[in-house]
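With one protein chain removed, the remaining protein chains of the complex are shown where they sit.
Going by the order they are written in, the chains are A, B and C; count residues from 1 in each one.
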Amino acid sequence: MSGVIGAYSKDGRDISKIIYYGLYALQHRGQVSSGIAVNNNGFVDYFRDLGLVHEVFPKETMERLRGNIGIGHIRYATTGESTIVNAQPLVVGYKRGALALAHDGSIVNFLKIRNQLEDNGTIFQSDLDTEVIANLIARYHKDNIEDAVLKALEDVKGSYGLVIMTTDRLIGARDSYGIKPLSLGKLGNDYILASETCAFDTIGADFIRDIEPGEIVVIDEDGIKSIKQGEKDKKLCLFEIIYFARPDSKVDGKSIYLSRIEAGRQLARESNIEGDIVMGAPDSGTVAAIGYAQESKIPYAEGLIKNRYVGRTFIQPTQELREQGVKIKLNVLKENVEGKRVILVDDSIVRGTTIKRTVEMIRKAGAREVHVRISAPPVIYSCHLGMDTPNRENLIAAETSVKAIEGTIGADSLYYLSLEGLIKAAGGEKMFCTGCFSGNYPIEKDQ
Amino acid sequence: MSGVIGAYSKDGRDISKIIYYGLYALQHRGQVSSGIAVNNNGFVDYFRDLGLVHEVFPKETMERLRGNIGIGHIRYATTGESTIVNAQPLVVGYKRGALALAHDGSIVNFLKIRNQLEDNGTIFQSDLDTEVIANLIARYHKDNIEDAVLKALEDVKGSYGLVIMTTDRLIGARDSYGIKPLSLGKLGNDYILASETCAFDTIGADFIRDIEPGEIVVIDEDGIKSIKQGEKDKKLCLFEIIYFARPDSKVDGKSIYLSRIEAGRQLARESNIEGDIVMGAPDSGTVAAIGYAQESKIPYAEGLIKNRYVGRTFIQPTQELREQGVKIKLNVLKENVEGKRVILVDDSIVRGTTIKRTVEMIRKAGAREVHVRISAPPVIYSCHLGMDTPNRENLIAAETSVKAIEGTIGADSLYYLSLEGLIKAAGGEKMFCTGCFSGNYPIEKDQ
Amino acid sequence: MSGVIGAYSKDGRDISKIIYYGLYALQHRGQVSSGIAVNNNGFVDYFRDLGLVHEVFPKETMERLRGNIGIGHIRYATTGESTIVNAQPLVVGYKRGALALAHDGSIVNFLKIRNQLEDNGTIFQSDLDTEVIANLIARYHKDNIEDAVLKALEDVKGSYGLVIMTTDRLIGARDSYGIKPLSLGKLGNDYILASETCAFDTIGADFIRDIEPGEIVVIDEDGIKSIKQGEKDKKLCLFEIIYFARPDSKVDGKSIYLSRIEAGRQLARESNIEGDIVMGAPDSGTVAAIGYAQESKIPYAEGLIKNRYVGRTFIQPTQELREQGVKIKLNVLKENVEGKRVILVDDSIVRGTTIKRTVEMIRKAGAREVHVRISAPPVIYSCHLGMDTPNRENLIAAETSVKAIEGTIGADSLYYLSLEGLIKAAGGEKMFCTGCFSGNYPIEKDQ
Partner (left out) sequence: MSGVIGAYSKDGRDISKIIYYGLYALQHRGQVSSGIAVNNNGFVDYFRDLGLVHEVFPKETMERLRGNIGIGHIRYATTGESTIVNAQPLVVGYKRGALALAHDGSIVNFLKIRNQLEDNGTIFQSDLDTEVIANLIARYHKDNIEDAVLKALEDVKGSYGLVIMTTDRLIGARDSYGIKPLSLGKLGNDYILASETCAFDTIGADFIRDIEPGEIVVIDEDGIKSIKQGEKDKKLCLFEIIYFARPDSKVDGKSIYLSRIEAGRQLARESNIEGDIVMGAPDSGTVAAIGYAQESKIPYAEGLIKNRYVGRTFIQPTQELREQGVKIKLNVLKENVEGKRVILVDDSIVRGTTIKRTVEMIRKAGAREVHVRISAPPVIYSCHLGMDTPNRENLIAAETSVKAIEGTIGADSLYYLSLEGLIKAAGGEKMFCTGCFSGNYPIEKDQ
């Protein structure tokens, strides 16, 4: 999981600040590393480091970075990969000049291609599948970059929202199933590409359209050009809808906020239960909880207050302190919970540890009953297409019945939204990757 | 405005971590400086610096700070005072040993007493009124510290929630009107004093009772002792209720959350208006908006999404970028606003600039009408008792009619909750300082 | 031990940079904390922190600090005192305005006066004897500051090179014996006071004269005025000559470099011994070694190379690594040592551990003989007047004979310069405090 952005100013306007604020709007998509590359009069300047956008780019760095074309990347990383070597954009020199790439997604045949390249003596300086893409483009680039990108992307199988910068153009590409989102916007005469539309709102750009599954767009001084590369049926990642994207974004024409409200409403319809109060698990369950309350007519209330000041260097309480009752992130609003039948809404259960702690806290605060309602089906499979779900053995629902999970997390009842219900809420037609719930992934894992 | 905390462990348990996590729960009361002082076997060790709790106290510092008695302070500061010299706790040596003080509030006769002390050759090393209190205690301390504190507090006029540490006791004091809050809790055998009860929840302590107006509590190896110093009618600062305290705190027996819900309900009752949607200005208006929606039966929705990643070193957009539409903190959820009659609830209007920008954003996003509802009366007077309101000339309501403000902020209509309505919502009886709204302060400014 | 500097610009020129570069020239006098206070149009602005001058004062801080009068301080500290609370200048407000003080030296009746002040209710916020001086000045200041300073200094017994700043004048004072140095310089129309003349060279100022023992100079818009306060026979600290001051400084008219050369020559005269090579222990013994070589006609050579890149955060080798032979600061130049009779010159032996290690290294590198020559007498007494010598029990010469020390440090022979020889080399007459060697301190320790 990552966030990408690109900008192209035909008039030669400096777009580095646009990249900065755009990345900042995408910060929820990754907090491990941040990077920006710009084309400064034919020279690619860039900086990337571990940290949030505002940590990696202090004022002095941003004053140095200037250019009329630029791309940016923020990275979410699973353990072990959080080294600066894997920070993007990847910037390389090759026979046609310089190339910068920023990639959200996962290439499933990455190792196979890497092995083939290594057999020909290619060296690799990171663990990024993006480095494979850069190598392929460099090899295929004979006459024009568009053909090279097209050929490279025909070789790779997987999910991607990809932005590529050369010293004279900006290229965006989305995988054939549209598993990862990528949208096109316009700010005056400048074109913008971004993982999510909330970036457009933040920088004041207008949303033009989503990049189509399998589409490559090339932006240069002649304007924008579209190339198609084997489009398949759209299979947008459902987790973008229920959890990952920001509620104020629209993905493939769908409002994330309204989809979550509707998922909450559908959850209320499917799981009829009496209760005194509906509350969301902060922050992921809030919107679905509001929808649930609207549909069920049971009053919505805030039941858990989050402390917003936890920083990177915060000292985690020791086990001993935790047992004494020190709990730093959340506090229950006793007034809303005491003696009440609480309906607690969340977007998903992965390992089950967080929801278990939350149920416990609410019960301790005096709730009479705690009913857990999840606005998605059980997560049974681990994603190999770029969503950062843990291995199957760590997915509580992989081998356990709903009844058993109910017991484990200490809920009076537990209900998961049906897959049909979720799809309906998310937009009706079957245009989603449901792999984590159904096991049906549009692209198989590579052997 | 500040937050204070104190802890005393009779059994000699290290309470430094308790102070740390307690301060962290009070972080919303101040973000400028943080400090902790502990009694380490008769030696007062301390550290204070500009920054948030987790910034000022990295792991190494916390490993060094150990003691069975301790106090902590976090400071909200107006411009010009944000120097480390004014960070608290104030720690001084005097003839009876060492003294540490942490103070939330404002002493109105501070300069008069400071001048008297200076006439006798006293030097001052900060701008803190707390330094005056320390000097008075040092002068009055003949036989016991309790009498010295009592005499010192008889000299000062103003508001305070005050914690004082010596090498063998912890003292808490609240001003005669109870303008500033201070509560007593217990964690096993340890006593805790804190500005707000949410600190008790965070550290796992039980709330015992509020310190009474004009009460001094002395905690030592013999337990807890209460001294009274001219109690007056309670005059708790109303801003604690409507804005400052955390919603999960109880102040003087009143739940902040429920008071705000009730203020929202009362606002709905008083200001009957038709609308399609109720939303809160993030984050201060959220709870009142939920209450308003409950009472008015108009659906509650989130209308503005806040970016949570703005850090201290974040680069503010230039004027030029702002005019181009770069807006980094908030984004409107168009889906909830487009074509709608929006009722926007906030807790107060001070300068009017923020609400004006918010109304503008909502309107731009396509709202048909924007009606602003404020869950408190107009702020007409500037506080001299410790609430950080600007000078009168910067208070938009000081000289302007509600009708004119309505125009200035661009709202279709504007309504402020009545003072009676607010007092009723906050607990019924007349036990609040209403100075900022009525001009009736329990303690006059010093000439 | 500390370094102080002050500057006064009659023309209102900003002197903060002068203070900065002057302090930097005095950095050898202390590396623990640095501070600068300036008079910015009647407002005293200041900053101080732990660290070297260039660490404490980054560009942004120096851009903020502006004023036509200023003082600076750098602090050498013994263990336990290295807290920011003890960083100077001390800045206080009192009835006549603001006062900033920077002090090099030690007040022996500090505790007695502090106790008296505490009996009257005075509080203290540091362990600095300077805080006592500030309190006394504040109490004595009736009509003019000069009288107050004079009276305050009459009360204190001890050593000091002191600079004091008010919002309209700069004051310098030296103790009655002139134990601590303080000199006057001029830079255009601006007056400068500094612990050592090398600060004048660095900032391009001309040396005017030394401040006399017992003299107070007051610099204001009317020029410079001198007040005498009980001058005694001069007793300049001999350690300034042999170790502490920078070789390019002149103290009380004496060139430090030439005094050390002469001490080396005298050492050669007193201790006739055959050898093949003379080398200094870096860096303190270098100059005396050159003198020794000149007088003895034995060739001077560098025998030990120092690594200049050891920084504050350098990881010290573990005991295990040290035993394996890891030695990071010094390396022996085998070519100069192998098979040679080495005469190793150093300025003093305090604990004896360093010289022991050095002798060992030289011997391991193949020296045939190692003869240690010290350009000062044995250090037998611990200083209470501001030189940072350890307690007597840690002074190797306090209870041990020269012969025994010779054995302990593993030298083939050991000789200390006679006190008479040192005094002669340092300028002839008896104008030095010889306490550390003779026990005769001009001012006794306070009971």
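Just a few scattered comments:
By our rule, a residue touches a chain if its C-beta (ideal position, glycine included) is under 8 Å from a C-beta of that chain, and two chains touch if they have at least 3 such contacts.
Bear in mind the structure is a predicted one, so any value in this text is a computation, not a measurement.
Note that the undisplayed chain, when the full complex is considered, contacts A, C. For the chain missing from the display, the contacting residue among C:Asn120, C:Gln294 or C:Thr354 is C:Gln294, taking the whole complex into account. Listed residues C:Glu55, C:Asp119 or C:Glu274: the one in touch with the omitted chain is C:Glu55.
Between the chain not shown and the residues C:Arg66, C:Lys327 or C:Lys424, the one that touches is C:Lys327.
When you scan C:Gly12, C:Gly42 or C:Gly204 for touch with the missing chain, the hit is C:Gly204.
The chain not displayed touches chain A at residues 90-95, 99, 115, 118-125, 134-135, 138-141. Touching the omitted chain from chain C are residues 17, 20-21, 24-25, 27-28, 31, 52-55, 57-59, 62, 187-188, 198, 201-205, 246-248, 255, 257-258, 261, 286-287, 290, 294, 299-302, 305, 307-311, 313-315, 317-318, 321, 324-328, 331-336.
Assume only the chains that are shown with their structure count from here on.
Relative to the C-alpha centre of chain B, the farthest chain centre belongs to C.
Two copies of one chain, chain A and chain B, form a contact in which over half of the residue numbers belong to both partners. Centre-to-centre separation of chain A and chain C, using mean CA positions: 61 Å. Inter-chain spacing, taken between the CA centroids of chain B and chain C, is 48 Å. If you average the Cα atoms of chain A and of chain B, the two centres end up 37 Å apart.
Residue positions of chain A in touch with at least two other chains are not found.
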